[in-house]
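Once you've had a glance at the structure underneath, I'll fire off some questions.
Moving on, here comes subunit A:
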Amino acid sequence: MTRKIDPMLISRRRILTAMLASTALAATGFAPMVARAQDSAEPQTGGKLRLVAPYGSALQSLDPHATYESQDMAVSKAFHRSLYVWDSASNSVVPDLAAEVEQSEDGKTFTYRLHDNIYFHNGRQVTADDVIWSFTRILSPGSSFSGIPNLSGIVGARDFLDGNADQIEGLKQIDDLSFSITFDGFVEPGYLLFDAVTSILPKEAVDGGDFLSNPVGCGPFVFAEHIEGSRISGTKFDKYYKQGKPYADEIEFTITDDYSALDLAFRAGELDATVLGESAYVLYTQDPELSKGLIEIAEMFTRHMGMNLEVEPFGDVRVRQAINYAIDRDIIIEKLLKNKAFKAVGWLPTPSSGFDPDRAPYPFDPEKAKALLDEAGLSDGFEFEAWVTDSTSSLGVLQAMTPYLAAVGITATPKVVEAGVLVDAINSGEATAWFRSNGTGPDPISALRSFDSRQPRSKNRAAYNDPAFDAMLDEALGTTDPDKRLALIRQADGHIFEQAPVWFHNYNKAVLATQPWVHGVDGNVTEAAIIEVDSVWLDENAPSR
Partner candidate 1 sequence: MKAGPNLYIGGGIILLVALLAIFAPLIAPYHPVTSANLMYAEEPPSMQFWLGTDEQGRDIFSRIAYGARISLFIGLAVQVMNTAIGVSLGLSAGYFGGWWDEFVQGLTGLMLSIPTIVFALALMAILGPGLPSLLIALGMTDWAYSCRISRAQVLTQKSLNYVQSARIIGFGPLHVMFRELLPNIAGPLIVVATMGVGSAIIAEASLSFLGLGVIPPNPSWGGMLSSAREQLMIAPWVAVFPGLALFVTVLGFNLLGDGLRDLLDPHGRTRR
Partner candidate 2 sequence: MSDTLLHRSASQDAEALLSVKGLKVHYPVRQGWRGRSLAVRAVDGVDLSLRAGQCLGLVGESGCGKSTIAQAILGLVPATSGHIRVDGHDITGGRRADPMQLARSAQMVFQDPMSSLNPRQTIREILAGPLRLHGMGNRDERDARVQEMLRLVGMKPDAASRRPDEFSGGQRQRLCIARALILNPKLVICDEPVSALDVSIRAQIINLLLELKDELGIALLLISHDLGVVEHMSDRIAVMYLGRIVEEGGWREIFTDPAHPYTRALISAIPDPLHRDQAPERLRGEIPSPLNPPPGCAFHPRCPVAMDRCSAGANPEFTTIGPDHRGRCHLIESELQDA
Partner candidate 3 sequence: MSEPILDVRDLSVSLVGSGPPIGAVDRVNLTIGRGEVFGLVGESGCGKSLCALAIAGLLRQPMQVTGGQIMLGATDLATIPQRQMRRMRGDDVSMIFQEPMTALNPLMTVGDQIGEMFVLHRGLSRRAARKKAIEALDQVRVSSPERRINAYPHQLSGGMRQRVMIAIALACDPKLLIADEPTTALDVTIQAEIVELVLELCRAKGTAVMMISHDLGLVARICNRVAVMYAGQIVEERASAEIFNHPSHPYTRGLVDALPRLGRRLERGQRRLTEIAGVVPALHEFPEGCRFAARCPRVTSECTAASVPVTQLDGGGIVRCLHHV
């Protein structure tokens, strides 16, 4: 089967469109996201985009291969490009640097042809060599780049990584602009190659020595300045391969994780777009002016309370279901999270292709919960310790849950630790229960591997052991018929939902606030803060013009 995709044919609309509204949101019962009225005007050039990197108070690395932090990836988009890109309009991965992609008959080899007008910021054209060099760099022996798992499915990658091969067998250059990648098994390469961790980088700049403080890529903006812990800025790249883009002359990201400060700055007009916390969301929705610029996004993250199934009584499915019945999630989402969340009805989130819009959530039914606990022999209830971090979505939710759990006889006490400590405790099996948000997209099968008993503890954290479920995943992966595959995925997700190895809480609703003068901001469900900056433009009212 040969598929030809021309990415330029897909209209790249600035905001997310009907794609999510159709199924996902209808199922959750919430209003579809509010977006600014369609911009009918022609994009204007000029101005300075002032965006945010809102998840941490510093960037970890300017080397896109070396970091997997959302914080860094939001910034990477301005300077770097990968073979694929997430397309918010179609809610799928589409080729970016690649002009054409061909899939071989056996489905394991993909042949790419790059656009012929892509240049690095240093002026050199991007060729097939650069792609091969970039991937080879990631897989080089002894390295620890974040993209290794993405590329380790390429034929010969393991051997090369372990130092047993001189080159990666599955990577082949065809001509200056063409190359092919061969994988071990069936994969959807778009899911693997769209993240910044597989960016295409210029060898000479990376080896040049100061790449970490002066990154060079082929993205829409040329790196200008990085003030650590404060901001990073770039200027328009004139030889950017997409004609007429980017629209803005300059770009600047404010780096902070302080939402209250971001909120203040946005209201003061110092930012063109920002990500909102719960409180600000309430306020912005109530404000007639501010609410106009809100973009709500169902992100592909699933918040849950994980349980260590090796610790009694969590091994008993009835106990786990009881917990899911016992808690009134609607009110937690409404009051505590200020409706900035979508109630979870499975592991796979609303924007995921595997999301089942017909599945019914666990209702709030304390009687049923009590009955299940009675069945499990826990009429007197039980106690457990939940490991949390000091945040609203973790400790805050636990506190809100506590009265409901108490009502069915369960006593939950918080153990507050730092995020890193929490992960250690989970991975070592020390934690009995924990609060966490997991990435559950964009590849649904990969997301469901979190309950694959053959995965290490660091992946299958609940220690869920269900061969039937494992088989479902394998079958889905081996199925080429998309509809059948989708059905299998939904079945597996439904199975997990029923088995309830976690307390299903919500899918994160990320909210972007944009200023009235900002146009073309999309809603990226993989990470709201990752904005396709080459499409954003500022009208004449922008203060930065």
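Criterion: a contact is a pair of C-beta atoms (placed from the backbone, for glycine too) under 8 Å apart; a residue touches a chain by one contact, two chains touch by 3 or more; residues count from 1.
Selection rule, in plain terms: all candidates are chains of the complex that A comes from, given by their letters.
Values in this document were obtained by computation on a predicted structure and should not be read as measured data.
Which of the candidates 1, 2 or 3 touches subunit A in this complex?
Among 1, 2 or 3, only candidate 1 touches subunit A here.
Applying the document's contact rule, which stretches of subunit A touch candidate 1 when the two form their complex?
Contacts found on subunit A: 259-260, 263, 277-280, 282-283, 331-332, 334-336, 390, 392, 395-396, 399-400, 402-403, 414, 416-418, 421.
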